[in-house]
Structure formats: structure tokens, C-alpha cells
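Yeah, one chain of the complex is gone here, protein chain that is, but the others are all in their spots.
Right, chain A next:
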Amino acid sequence: MKRIKTRQITNKYTVRGVFFGIVFLALSVLITSNSYLFVSQKGTFNDLFKMYPGLWLAAVMPIAFGIIGYYLAKGFVKIIKKQQQLLNKEAQRSQIVFDFIENLRQGNLETAIPIEQETDKLGQSLYRLKDFLIKNKLEEEQRRIEEEQRNWVTQGLAQFSEILRNSSDNLENLSYNIIHYLVNYSKINQGGVYLLNTKISGDKYFELKACIAFDRKKFTDKTILWGEGLIGRCALEKQTIYLTDVPNDYITITSGLGEANPRAILMVPLKVNEEIHGVIELASFNLFQPYEIAFVEKTAESSASTISNVKINIQTSNLLKETQIQAEKMSQQEEELRQNLEEMQATQEESERTAIEMKGIIEAIDHAAINCEFETDGTLISVNKNFLKTFKYNLEEIEGQNLRIFFFKNDLPELDKILADLKNGHNFKGRVRRRNKTGEEIYLLSTYTPVIDNEGEIIKILSLENDVTDQVKMEEELKRSKEELGILLEEARNEVKEQFREMESVKIRNEKTLEGALDAIITTDKEGTVQFFNIAAEKLWGYDRQEVLGNNVSMLFSADTIINDEFVRTFVTADEKKVVGERREAPIKNKYGDEIPVLFLLSEAQVGLEHSFTAFIQNVEVELF
């Protein structure tokens, strides 16, 4: 196309040159033809040329101008071509720069710059641009990562502080929540929280309060002494310890893949205001990033202050509990004291009750008994009115006297014996004879009781006595009359005995007679029990008397007879009025069940309160031979 264009240009300029030459020729002809000279001559056209030979020159003008135009155009075309080449080159460069920038825009920072002359200004600035962009991008990447890490940390801390806020007042739970969160959030393999504790002895030690997948080889128990091992060092230095070169026997991580040594261990002290509360230990298969370490350190800080708060809370609540217990104890003690007082009061009242009772008894004794008190040697200490009345003394007369004055001379040895016994703590009880002021003898029923104090010493003897003189006199009288009576009684008894004997023999005689009678004879008592059954009766009934005696007489009759026969009914029934003194015929029933008609005659006898009935029975059946 550009070619065509250049030809067009040469053509155009050649044509324009030819045309200009023609115009010049025509003008020249015109001018010359109109000239006076020519006009005046009136010559032909040829004449003109002859007249003006210069016209020949004018006639070649179109060719000349055409050639000039052609070459001029050619020169132009050459310049244009050159110019166009230059333009093309420029355009090419712009395209490359454009592509490059486009690439940069799309983020392909690694594209090489295809410009040979890097020294050229554009190249250089492009290089600078590229470097700038690369740097920018790296920075941006870095910022993004940092931003992410920052977000991770902030989010983590926010969640963590939520956990701390919601923590109960229980160190185990709190520790577990802390380690659980740390291990999960940081995607660590295992971890534990050691809290500092103090023994009663004052020794400090670390106690593994909570752990996730923890398996310490070296420390089977969960306590570590202050300053011992890495945990101890971490606490001692109050510095984070980060280990990537983990000793083989330090810790293993147990996972689904078995046991393995961790690649990194991180220990962070739990400290508030430089005070150590414990250590967090984390173990991982991955290395810890600095921001992770920083995160753990931050959480450790807030954990420590929460732990310290919880510790204080626990202490406070313990204190509170203690105070409560104390208060409870006090109210318990108050109740106990009150009960003690009640017991004392009840005891006192009971004692008073018995004291009143005692007083009553003592008053009664004073009224009823002869009472005195004396010392162990017999010296009187006190006496009551009854005493004075019985012995017929005035009080003044016996004050300070000895018991002896109430004894008959020959009774004195008895007194000494009694006093000796009393001194040994024995009581005395018995009937004694005493002498009153007028020298009469009196009889007393006496009890002497030693009164013993708490030390077991006898303080005095208490004497209670009853005047039984009358009784004694009466008894003596009685004894005498009893003796008389005895003789009389003996006589009477003998007489009665004799009578009994007689009665017995009469009875036997009678029974013998009855026994021997031909009539059957039975005797019953009031109740109808058979008392006597003679041989004739045995024959009649066929019973042996042993079978009948002691039984009720109704066994000797049939039931029918007992119901229907008036005589038999009244005879066998206790308390019925019986038919006495009249002969009556009635059937008896013998041992074999046969009924035999017989004649009865019933007689009644009374000895004292004892009624008895005797029936005489004759067989009316005529025996046929």
C-alpha cells in the first residue's frame, strides 16, 4: 500500500510537471502570438516559431517539467519512505513498551525487557519501574502476610481473653482451657500447664495442672521441683525458652503415627509483675514462627494474671468458707453451751426436788420417830422432841451427855460393842432395852446409821428409834396367854381327833353294811359323781366299781331314760330337786347296753355343807329258770 502510495505520489508529481509545462507552452504561444510583431506580420504558426525561436524551448517544457516533477516526487517519496520507516520503528517500540507495561499490569514482573539499549532513557526508566513494582509487590505480600499474622494473633487473643473471662474459679479447668485453646489454635501437637505451688514445708514445686496429649518420659509424676529441668530454668530466668534441638529423651509426641520426638519445644513463663505463677510448655513437629511465639507469650501474660486472680479468689473463698465454718462452729458451740447450762439447771432442779422430798421424809421421821445424833464415842449431838418425851428428860439435862445414861448397867457392854461396830461403818438394827429418867425400862426398835462424808470419815451416828415398850409388854402378855391357850388347844385337838376316828369307823362300818347288802347301792355327791358302788351294783350293771367311781352317775342310764323319766333325770342332774323317799320304777342300762327295769329308793344325807344321795336298787325282773 505504501508502495502504491509512493507511485501515486511520483505519478501525481510527474503529471503535475507535464501539465505545468503544457500551461507554460500554451501561455508562451499565446503571448507571442498576440505580440505586435507577429500580429503585424501576419505569419503562420511556423512563422511564429521562426519569429520566436524561444518557443521551441517552451515546447520541450512539458517534458522537462514532467521529468523534474518525477524526480522531485521521487525525492519526496524517498524522504517519506525514510520517515515512514522511522515511524514504523517507533511504533514497534511503543508496542513493546506497551506489552511490557501490560505485563507488569497483569503482575508478570519477571518478563524481560526486550529493549536492546537498556541504556536508553526509556529503558532505564522502565527498569526502574519494574524494580519498583517488584519491590512494591514483595512489600505488599509481606504486608499481607503480616496482616494475616496480625489478624491471627488479634483474633486468637480475643478468643483467648473470652476464654479467660469465662473461666471458673477452678485452676484445673482454667489450665485445661488455656492449654486446650493454645494447642488447638496454634495447631501444635501437645502442651501442658505447670503451676507453681508451695508445700507446707515452704518448698516450691511445679505441678502439671492440665495437659493435652502429654507424655513426659523423664517425669513420671507430675511435679517438678523449683529450679529443676527446663521448666525450672524457664521460671528461674523468667524468659521464654525456645528449643529446636530437642534432647532425645525429653518428650515424645504420641499421635496416630506412633511416638516421635518433637522438632521444637517452647516454654513460656506465666508471670505477672515479674512474679512467676507457672510455665506453659508446648511441643510441636513444626517449628514455631516468631509471631506464634509472641502470641504464646502474650497469652501467657494474660493467663498469668487470670491465674493469679483465680488464686486470689480461691484464697478469698477459702477464707470465706473458713469464716463461715467458724461462725457455724460458734453457733454450734453456743448451742452446746446452752445445753450445758440447761443440763446444769435441770440437775439442780432435780436435786431440789429430791431435797424437798428428803425434807418431807425428815420431817415425817421427826414426827414419828425418836431421833438423836451422837458421836462415835456415844456423846449426844442432838435429840428431837420424841426423844425427850420418851426418856422423860429436859433438853438441858442431856445436852453433852453420853448415851450411857440411858442404859441399865448390865446392858453397857452391849453399847460398847455397838459403838465399836458403828466405828467400823456397820449399821445397827435391833430391839434394845433402855432406861428412862425415872429408871423405868423402855424398849426401843433402833437403827443406828453412821453418816459418812466424802472422804469416807464418819462424822456422826444417826439414830432412829421407835418406842415398842407397849408392844413388848403386850407380846409378853400374849406369849403368856398363848402358852395357856396352847394347852387348851391341844386338848381340844385331841378331842376332835377322837371324834374323827369315831366318825371314820362309823363310816367304814356303814360302808361295810352297805357293801354287804343284797340291794344294789350307789352314792353320789351333789354334782352326781358316783362315790360308792357296792358288789350288788357291780353285778346289776356289770361294771367294775373302778369304772364307775368318780364318773357321773348318768353313765348308768340310757339317754332316753334320762330325758323321759322324771326320777332318773332329777337324780343324775346336779342341783335338781330329787325324788327322795319314794319307791320308783325305772330302767337302768348295764355295761352291755341292755335296759333292765329296777325299783329305786333314794335317800338324802347332809354332812356339813356336803350333800350326798344314796340309791337303793332292787331288781324287779323275775329270773326264770
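Rule of thumb we're sticking to: contacts are C-beta pairs under 8 Å (C-beta built on N, C-alpha and C of every residue); 3 or more make two chains touch, one makes a residue touch a chain; residues count from 1.
Following the convention adopted for this analysis, contacts and distances are computed from a predicted model.
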* Name the chain not shown, per its UniProt record: "Chemotaxis protein methyltransferase CheR", "ABC transporter permease", "Nitrite/sulfite reductase" or "Hydroxyacylglutathione hydrolase"? -> "Chemotaxis protein methyltransferase CheR"
* Would you mind spotting which of A:198, A:323 or A:347 touches the chain that isn't drawn? => A:347
* Could you tell which one of A:336, A:476 or A:502 touches the chain left off the display? => A:336
* Kindly note down the residues of chain A that lie in touch with the hidden chain. => 336, 338-340, 342-343, 345-347, 349-351, 353-354, 429
